[in-house]
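Right, chain A next:
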Amino acid sequence: NAAATCIKGDRKAPYTVGWANIYSVPTWMKQTEGTIADEVATLKKQGLVKDLMITDAQGNAQTQIQQIQSMVDANIDAIIVEAGSSTALNRVIADACAKGIAVVNFDSLVDTDKLTAKINTDSNEWGGAAAKWLVAQLNGKGKIVVMNGPAGVSVSDDRRKGAQPVLAANPGIEVITETNTEYNVAPAQEAITSLLFAHPDIDGVLSLGGALSAGSVMAFDRQGRAQVPTTGENARQFLELWKAKKLKGWATMQPNWLGALSVYAAVKALQGQDVPAFIKVPLPVIDDTSIDSYLAKAKDFPADGYIYSPYDQALFDKLLAQH
Partner candidate 1 sequence: MDVTMPLVEARGVSKGFFGNPVLKAVDIALYPGRVHALLGENGAGKSTLINLLSGALRPDGGTILMDGRPVTKLTPQGARAAGVAVVQQELSLAAELSIAENIGLGATPRRFGLIDYRALRDRAAAVSALVGLTEPLDMPVGDLPLGRRQMVEIAKALFRRPRVLILDEPTSSLSAHEAGVLSGLVRTLAAGGVAVLYISHRLNEVQALCDHVTVLKDGMVTADRSLADVSAEGLVRLMVGRDPGDAFPAFAPATAGEELIRVDGFSAGAVRDVTFSARAGEIIGIGGLIGQGQEDFLLGLYGAIPATASKAEICGVGHLLASVAAATAAGLAYVPADRKKEGLVLTHAISANLLLPSLGRLMRRGLRDRTGEASLVADLARQFSIRGDTDRFVQALSGGNQQKVALAKWLPLAPRVLLLNDPTRGVDVGTKREIYLMLRAFADAGKLIVLLSSDTPELVHLCDRVVVFRQGRVVATLAHDKASEEAIVGAAMGLGIEGVAA
Partner candidate 2 sequence: MNLSPSSPRWLYLAIQRRRNRGLNGLYLVVAAFLIVYAILFPGLLSIGGFSKFSQNWFPLALVTMAQALLMLNGGISLAIGPLVSLGAVVAAISMGGPAGAFGGFVAVVVAGLVIGALTGLIVAYMRLPAIIVTLAGSFIITGVALLLLPRPGGYIPDWLSQALAGHQPTAFALLVVILIAWKLFLATPTGIGLYAVGDNPVGAFRSGVPVERIRVVSFAISGLLTALAGLFVAAQTGSGDPVIGTSFTLNSMAGAVLGGVGFLGGKGTMRGAIAGSLLLSVMINVMFFLGFPPVAQYVAQGVIIVGAVAIPVFASRWRKA
């Protein structure tokens, strides 16, 4: 039974786990930290984890390198990484891996393979599925706006790339223009409002991030325009607007429990289990049939947070078992 990458088998439980976060302030991160802390608490009870150390790079990839370096210096047993840049951390992560530290990277991924595991949904598939749904809604014909995350960020780029073949295959769909904003409501609302004045005919919004969708819906609403089919994510605000404005919506999700899963995977790897190098988490789809089940849980989540699907150890074990 071959061990996972990086693991040398010399580390004994209970383990010290480090979470190298890029920025701990946003709500998604805060929720994610919650799942990580819960998972650590569970594992502590099982005597597997001793300590959780959290660093916050305040959005600065350079600082994150430094903090991961400190984790390596402190010789902790596992490092969970939410990367601030898809390339910047490659070398320090490789260093950690060389020291036998279990490095698990989730959500925002790095390019290197010198780590124990990467955990994520498929950003390409994300974009492709959203585009497919929108094309179907418009019957392959119409003018759309594409809303992206910040320029120069891999996740945003990957989702957009995933949508491209679908759009290319449907020449009836015209992309009037695209926006690049932070994944936030206000700038998205501003951008879409400006576009609404310039373009009287927008038939659909291909939004590749949850808060962006909420901003778009609000822009249509405030300008008194009829809502158009809009894609998005499991942001509570978007889901609530979707229901309230009765729009044609579609959403997928980047579950916050990717964080918890990462801790679990790291510990399993340290225990000698062979963890797959890439753990692909299937994208759940939220549509008119399932939205009510999500909204039913809404009050357990922050208003500007994300309503994620439930998780348990059985789910994690199943995901870890895939190859």
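Behind the choice of candidates: all candidates are chains of the complex that A comes from, given by their letters.
Operating definition for what follows: a residue touches a chain if its C-beta (ideal position, glycine included) is under 8 Å from a C-beta of that chain, and two chains touch if they have at least 3 such contacts; residues count from 1.
For clarity, every value in this text was computed on a predicted model and none was experimentally measured.
Touch with chain A in this complex holds for only one of 1 or 2, which is 2. Within the complex, the chain A residues that touch candidate 2 are 21, 24, 53-56, 58-63, 65-67, 69-71, 73-74, 85-91, 111, 150-154, 157.
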